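Here the complex is missing a single protein chain, while all its other protein chains stay put.
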Amino acid sequence: MEKLRQVIENNDTGSGRIFDLFIQALIVLSLISFSLDTLPDLSESSRRLLASIEVLTVSIFTLEYLLRVIVARQKLRFIFSFYGLIDLMAILPFYISTGIDLRAVRVFRFLRVFRAFKLMRYNRAITRFQKAFGSIREELILFFSTAGLLLFFAAVVVYFCERDAQPEVFASVFHSLWWAVVTLTTVGYGDIYPVTVLGRVFTFIVLMVGLGIVAVPAGLMSSALSRAHGDHE
Amino acid sequence: MEKLRQVIENNDTGSGRIFDLFIQALIVLSLISFSLDTLPDLSESSRRLLASIEVLTVSIFTLEYLLRVIVARQKLRFIFSFYGLIDLMAILPFYISTGIDLRAVRVFRFLRVFRAFKLMRYNRAITRFQKAFGSIREELILFFSTAGLLLFFAAVVVYFCERDAQPEVFASVFHSLWWAVVTLTTVGYGDIYPVTVLGRVFTFIVLMVGLGIVAVPAGLMSSALSRAHGDHE
Amino acid sequence: MEKLRQVIENNDTGSGRIFDLFIQALIVLSLISFSLDTLPDLSESSRRLLASIEVLTVSIFTLEYLLRVIVARQKLRFIFSFYGLIDLMAILPFYISTGIDLRAVRVFRFLRVFRAFKLMRYNRAITRFQKAFGSIREELILFFSTAGLLLFFAAVVVYFCERDAQPEVFASVFHSLWWAVVTLTTVGYGDIYPVTVLGRVFTFIVLMVGLGIVAVPAGLMSSALSRAHGDHE
Partner (left out) sequence: MEKLRQVIENNDTGSGRIFDLFIQALIVLSLISFSLDTLPDLSESSRRLLASIEVLTVSIFTLEYLLRVIVARQKLRFIFSFYGLIDLMAILPFYISTGIDLRAVRVFRFLRVFRAFKLMRYNRAITRFQKAFGSIREELILFFSTAGLLLFFAAVVVYFCERDAQPEVFASVFHSLWWAVVTLTTVGYGDIYPVTVLGRVFTFIVLMVGLGIVAVPAGLMSSALSRAHGDHE
């Protein structure tokens, strides 16, 4: 029992590391098979292979979950812990979807993506990310709301500039808000852009001022991440 | 009277905080209803609901404005203060638009966006932003004019490279200026881009040099914001 | 004479500042009129007005140039100085173009943009830019050549991935080089992009690695500019 616990909960020992790597490889395999499953023109035999992989991975994840519950010193605490719930989320949809009719299966198939969260247990960057996020949470909320206000204001002004020239494209403030997001993050898909002189001049001003503001949350996150990095060294 | 003043002007007391949160929620509600109002195919009953919300919010904003005037120790000073004018701007368009014919209403509807500025009273990030902006105002003007010169120069050169190949797209220096803005901010909508060899080689050069220059105002703003943040801590 | 010199060469005195502001306003007026001149459907009367403005500004720039030569202590040295040549470039095209036939005028019209350089005399940011550029010239050359190599390598690989799928779009390594420039600066016009799986996977890798490298020259320039800014304070 104590030996099993060391294999599963510890990744310092040799067998613990092998167990971890095996589970990680299985998660990645499961995610790849999940992605392949969405390809539109798969042959019947490929679909059957993917279904087999699904059954196999869910079986092993179930076994892993049961083992983790068994070796846990405080069983209930593990079950309701963050990683315990993630582990449950990774297998539960499979069992529920087999019992119900086909239409709802589609939604449950989507839930398989939550297996990706199982990888968080092994990714130190995400731990740092959580730490970084926590240290600047208040700042982020503050600047997100400011960026939100700027986006809203830019959207409204451009909506009133463009709605007569492009009533189909700038159909409402919400369409214009999509424009503001795509423009101020400098993605610029090209599906929506101002054509009037007024709209373009305003876009120029908003870009020159707004890039600095929209860049703040990203900059805060970056610097908090590198600070969280410094603490580890 | 003194009690009312504490509720309205102070946000340290419990009832003051509740009053602030209530007004903020109302502003957000008003802005959402304003945005919904621009949706093209709303049913008649939805429009009537939005109009009711408008009357309700304006009524409460009017009450709030009057209360703020009443509790203010120096009434005239409050009325002509920044926040006093913003509060007036948030309600005045409604009263004017009800008295006049329908065509001009559209302009007044736009003015409702200024209610967003009422949120500034509660957003500490904007206070910081103002402070940051003030501390680097001279720098910003200097680099904005430099960025402007670069944009103008790039626009003229690309205009002369492209006008024979794309007379419709690069129709004038102003069209080309729009290209320069969209390109050097790396938005790149794809509505206007060079196709000649000369135009593309020049675009490459301008991008390599220009990204550094156009990034300066945004960078200055970001660092000034984080400095303003540091002062608070 | 000494008084005239102080007005023209000095911008500390009151009349010197007024002279400077007047010349700057004239340059901006000249550039705006130059830009307006490129608009495709101008009325005949507008064209005549712009031509008059052109004659007027060139006359004043000529007068200014002559005055600067007269008050200069070392006349030849001023004439062949950077600003002396810029001042000459700003007026010479006008005089040459009036003597020759119409076809060549178009080229000379383009040269009017060099008047923008006259603004450099008054823009402290450009002086700083020159200083910053000088201090990191060697670095910039080094990283520009590295960025160039990366762009070239990315272009060749994507060319060989895409030329069979899109022979018209990725017609040669030069077309692909344009793709590399537009992609790694994150402009992304959308006129050229990979469609094959191999091309897209490679684009992903190049973007993750390349953004860091292409950002280096811009980053160096930005930090050198703020260092040059620090020296002034």
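Going in written order, the chains are labelled A, B and C, and every chain counts its residues from 1.
Just so we're on the same page, a residue touches a chain if its C-beta (ideal position, glycine included) is under 8 Å from a C-beta of that chain, and two chains touch if they have at least 3 such contacts.
The shown structure was predicted, so the numbers you read here are calculated from the model rather than taken from an experiment.
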Query raised in the report: Taking the entire complex into account, which one of A:69, A:119 or A:201 touches the absent chain?
Result: A:119
**Report entry** Among B:172, B:186 or B:203, the residue in touch with the chain that has been omitted
**Finding:** B:186
Report summary line: Touching the hidden chain, out of A:34, A:170 or A:202, is A:34
**Report entry** subunit A, residues in touch with the chain not shown (by the definition above)
**Finding:** 31, 34-35, 38-40, 110, 113, 116, 119, 123-126, 129, 144, 147, 174, 178, 181-182, 185-191, 217-222, 225-226, 229
Report summary line: In the full complex, subunit B touches the hidden chain through residues 186-190
Report task. Please give every residue of subunit C in contact with the chain that is not shown. Result -> 139, 142-143, 145-146, 149, 152-153, 156-157, 159-160, 163, 167, 171-174, 177, 183, 186-190, 193, 197, 200, 203-204, 207-209, 211-213, 215-216, 219-220, 223
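Convention: only the chains that are shown with their structure count from here on.
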Query raised in the report: Copies subunit B, subunit C: same or different interface, half of numbers shared as the threshold?
Result: different
Requested in this report: Find the geometric centre of each of subunit B and subunit C from their Cα atoms only, then give the gap between the two centres in Å, rounded to an integer.
Outcome: 30
Query raised in the report: In angstrom, rounded to a whole number, how far apart do the mean CA points of subunit A and subunit C lie?
Result: 43
Report task. Would you pick out the residues of subunit C that each touch at least 2 other chains? Result -> 186-190
